[in-house]
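Then we have subunit A:
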Amino acid sequence: MPELGKYALEVTLAYGASAVLLTGLVAIVVGRAARVRRALERVEGRRDG
Partner candidate 1 sequence: MSLWSYANPVRFMGATRPLVPVLGAVAAVCILVGLAWGFFFTPDDYRQGSTVKIIYLHVPSALMAINAWFMMLVASLVWLIRRHHVSALAARAAAPVGVTMTLIALVTGAVWGSPMWGTWWAWDPRLTSFLILFLFYLGYIALWQAVEDPDAAADLTSVLCLVGSVFAVLSRYAVNFWNQGLHQGASLSLDAEKNVADVFYYPLLVCIAGFVALFAALVLLGTRTEIRARRLHVLRLRERMADA
Partner candidate 2 sequence: MIRLVARDLALAVRAGGGFGLGLAFFLVVTVLVPFGVGPDTARLGAIAPGLLWIAALLACLLSLDRIFALDREDGALDLLATAPLPMEGIALAKAAAHWLTTGLPLSLAAAPLGVLLNLAWPGHLWLAASLLAGTPALSLIGTFGAALTVGLRRGGLLISLLVLPLYIPTLVFGADVARRGAEGLDPTTPLALLAAVTLGCLAGLPFAAAAALRVSLR
């Protein structure tokens, strides 16, 4: 691990917050994609069935 010196807090804070925001974004987008795909398959199933 590189020696972050006296700004260790700032750097970890920046990386930590960005990591949370990025993973949150990906989770939301992928989650919604799956949810909508499932709902569409259900409705289309009902329609063709």
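The candidates were selected such that all candidates are chains of the complex that A comes from, given by their letters.
To be clear about the criterion, a contact is a pair of C-beta atoms (placed from the backbone, for glycine too) under 8 Å apart; a residue touches a chain by one contact, two chains touch by 3 or more; residues count from 1.
As the structure is a prediction and not an experimental result, all values here were calculated from the model.
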Single touching candidate for subunit A, where 1 or 2 all sit in one complex: 1
Touching residues (chain side subunit A, partner candidate 1) in the complex: 2-8, 10-11, 13-15, 17-18, 21-22, 24-26, 28-30, 32-33, 36-37, 39-40, 43-44, 47
